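For this depiction, one protein chain was excluded, whereas all remaining protein chains were kept in their positions.
Take a look at chain A:
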Amino acid sequence: MSEQTGKQLSKEEKDARFEAELLPVLDPLYNFAYRLTLDEDDANDLVQETYLKAYRFFDYFEQGTNAKAWLFRILKNSFINEFRKKSKQPAKVDYSEVEGYYNTDDVEGDSGVATTTDMRSESVQDLIGDEVASALNTLPVDFRTVIILCDLEGFTYEEMAKILDIPIGTVRSRLHRARNSLKEKLEKYAKTMGYNS
């Protein structure tokens, strides 16, 4: 509505800049959406919605500034506004599967299951990845978010504060609590894999 007042780009210029600056973020953005929604269709919708909003407000985006952080922020807000309502639950996680795994693990670590396994083999690496993913998925979405932003996407605390609209101090304490919680969840698993200290 008020777009006439913004600095005007021709449609061609706008489209070209949009493609050059924002579309390269598609991969990390989709991954972030997936880690938030834990559903491929929802991630798809969320990313589409994010890009539509970004296009609509593209005149407000300053060229050369952090496009990735800007898009992550839009996506995070869309997620809070719409997807959270939709799925009352913080995340669709198959808890029974996770529980099942941990329960069978109660046998105590003296069975030495993992000691003969070559930690470098591809299947073991995959296994670790799966385990990390399921532990992460059981965290509340706020915790999951800071871990993804920091450890997977490499955002700085300052960027995270902007994306999430919270003070840096809150970023720090949330990250701290998120990691403690993740650590707890992974501890049992770590023991069976010989990461015991």
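Please note the rule applied: a residue touches a chain if its C-beta (ideal position, glycine included) is under 8 Å from a C-beta of that chain, and two chains touch if they have at least 3 such contacts; residues count from 1.
Criterion: contacts and distances are computed from a predicted model.
The complex includes a chain that is not drawn, and of the options "Nucleoside phosphorylase domain-containing protein", "2-oxoglutarate ferredoxin oxidoreductase subunit beta", "Oligopeptide/dipeptide ABC transporter ATP-binding protein" or "Zf-HC2 domain-containing protein" the UniProt name matching it is "Zf-HC2 domain-containing protein". Here the missing chain is touched by one residue of A:Ala67, A:Ile147 or A:Ile163, and it is A:Ile147. Counting over the whole complex, chain A has residues 11, 15, 18-19, 23, 26-27, 30-31, 34, 40, 43-44, 47-48, 51-52, 55, 125-126, 128-130, 132-133, 136, 147-148, 150-152, 154, 156-157, 172, 175-176, 179, 182-183, 186, 195, 197 touching the chain that is not drawn.
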